[in-house]
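The complex appears here minus one protein chain, its other protein chains still in place.
Here the chain labels run A and B in written order, and each chain numbers its own residues starting at 1.
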Amino acid sequence: MSETKFSLEKIAQFLEGELKGDPNAEVINVSGIESTALNTITFSTDTKTLKKAKNFLATAIVLPKGLDSSICENVIYVDDPYFAFARLTQLFKDQTQPFSQGKSFINDSSSIGEGTVISNNAYIGQDCVIGDNVFIGPNVFIGNKCSVGSETIIHANTSIIQDVNIGANCIIHSNVSLGTDGFGFAPAKSGYEKIEQLGGLIIGDNVEIGAGCTIDRGAINNTHIHDGVKLDNQVHIAHNVILGENSAIAASCAIAGSTIIGKNLQMGGLSGILGHLKICDDVFVGAHTLITKSINKPGQYIGIMPAQSHSDWAKSSVFIRKRNKD
Amino acid sequence: MSETKFSLEKIAQFLEGELKGDPNAEVINVSGIESTALNTITFSTDTKTLKKAKNFLATAIVLPKGLDSSICENVIYVDDPYFAFARLTQLFKDQTQPFSQGKSFINDSSSIGEGTVISNNAYIGQDCVIGDNVFIGPNVFIGNKCSVGSETIIHANTSIIQDVNIGANCIIHSNVSLGTDGFGFAPAKSGYEKIEQLGGLIIGDNVEIGAGCTIDRGAINNTHIHDGVKLDNQVHIAHNVILGENSAIAASCAIAGSTIIGKNLQMGGLSGILGHLKICDDVFVGAHTLITKSINKPGQYIGIMPAQSHSDWAKSSVFIRKRNKD
Partner (left out) sequence: MSETKFSLEKIAQFLEGELKGDPNAEVINVSGIESTALNTITFSTDTKTLKKAKNFLATAIVLPKGLDSSICENVIYVDDPYFAFARLTQLFKDQTQPFSQGKSFINDSSSIGEGTVISNNAYIGQDCVIGDNVFIGPNVFIGNKCSVGSETIIHANTSIIQDVNIGANCIIHSNVSLGTDGFGFAPAKSGYEKIEQLGGLIIGDNVEIGAGCTIDRGAINNTHIHDGVKLDNQVHIAHNVILGENSAIAASCAIAGSTIIGKNLQMGGLSGILGHLKICDDVFVGAHTLITKSINKPGQYIGIMPAQSHSDWAKSSVFIRKRNKD
């Protein structure tokens, strides 16, 4: 946790909000409305949530204009309290410069921008271009012919194999694999013949990729993750997938090869989309659902078998199977 | 495999069992009842399993009191043979000290306990407290403000990002990510605004975390994994989950954010629990099942669609879809 203090005056300015109360009061962190703490600032989006507050201890609260504010003497009114909360967390983020440089390996053919930190035992291969103010964590491996845009953060033990272009202001979390071989084989007389993967991987700006994710390079053309995409942990994206702007995918999902997806896809956890499909903009896939056909109409798509007690499930299950004997 | 020998007398003492046979006979390993080997000790829990023995070669067998023992001249009788087997495996575990020290990086502000091994290229950040007899494998990264309890083992290439407190006697396997950012964003005019994750991750004592797992730090408060929890490989636990004592989760499961879970949860593989739910003690979730609602009654919950041949499945599937037109 940070130990920085901010006055309510400064915070109101930062949030472009309207302060009612003491401009000199100071806060040292944020807290949630259900468990407010001393010397913090909290927030609420509506009356219902506000009622969950018990033993209110916070110094200040962020509220939407017009909401009853009797709970706290210091209030900052804003248009969108949840958005304001996101910005507040950024204010209180730990700013400690964490990592020592040195002992990394950087190939002479690669260029490193100004203000960029290359941590211990990181490795940067041939013909890479690393932008300004990039942070590369310990034990990160970046292979040949990769680029990383300015202000991007790459966490520890991540592997970026080859021909990967990452945009600016991205966060790549730990133990991620990017630009790995796609799963491509031609049937051969005995077993499989490997199709070498010759395409690259392009990642736009403002993309966040969760810990343990894997994204393959393309077979011939590129795999492409567009601007603003957010992937939770352990998501797999296969070769030649095109994933549209501002898509958000929860943990442990997988998207198979060559599927082309529009903007604003949302996927619940443990879901999948088969290969070679086309998915239009603004599709929401429920958790633990498999999409097997192309989708050309925005909306919610769900395909889970309801969880039941074992005996109820057994009855439903027998019933479903019986249908194929009709 | 170890090449240590133990006499049956010593093993009977270690297991607090009763030996019938030669106390000086020696064994060099354990073997399974279906494939016993020379100079080993095996076990069986009941008559049915005992009948699976073919070509019995073991020197000794562990049996429950009262079971027929004609299969072997050396028998150790115990109350719980399976528990005894677990303890035997601990006896025969390879004790080789595997790893060279040196060339690691340890920040001056951190303290390292007695008998602790920090392997090659491990990295320990600021303000960390590492207990006694800890083993930290090669290329492990531990960021700022973390602690590790005594006797805990952390395997190679694991990343522990920040504000993570790990208890004593834990095993963290390889390529794990702990304390990573939760998946938190506020909708913004264009795309998403990141909610910085300010909480920590607390892991109790005697916890085992499988290879490739990811556990996020909390958003404001902490994520909390209680004592005795066992996670198989590639499990994902999201931010602010509270996972009760002695829960055991099989491979490739995911638990979404802010869900609060009691003691002794068991989950089969590839299952999920949605976010913001409450799950009581002693719940068993079947494999490949999604839990979408809070559970307040102990028991088994299952939600799989039965696997069938393609043609049978197609009929069931058409039938299910037709129901929504009734």
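The definition used in the following text is that a residue touches a chain if its C-beta (ideal position, glycine included) is under 8 Å from a C-beta of that chain, and two chains touch if they have at least 3 such contacts.
Since the model is a prediction, treat every value here as computed from it, not as a measurement.
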Ask   = Which is it among A:9, A:94, A:181 or A:281 that touches the chain not included here?
value = A:181
Ask   = Which listed residue, A:206, A:247 or A:289, touches the chain dropped from view?
value = A:289
Inquiry  = With the missing chain put back, one of B:74, B:116, B:144 or B:175 would touch it. Which one?
reply    = B:175
Query = For chain A, which residues reach the chain that was dropped from this view?
reply = 105, 107, 121, 123, 125-126, 139, 141, 143-144, 157-159, 161-163, 175-177, 180-181, 183-188, 190-198, 212, 214, 216, 219-221, 234, 236, 238, 252, 254, 256, 270-272, 274, 285-286, 289-292, 299-306, 308, 311-316, 319-320
Note = Missing-chain contacts on chain B, rising order, are 1, 29-32, 35, 80, 82-83, 85-87, 89-90, 92-94, 96, 98-100, 103, 119-121, 137-139, 155-157, 171, 173-175, 206, 208, 210-212, 227-228, 230, 232-234, 245-246, 248, 250-252, 268-270, 287-288, 304-310, 313, 317, 320-321, 323-324, 326
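Basically, only the chains that are shown with their structure count from here on.
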Key: Chain centre separation (chain A, chain B; CA means) in Å   = 26
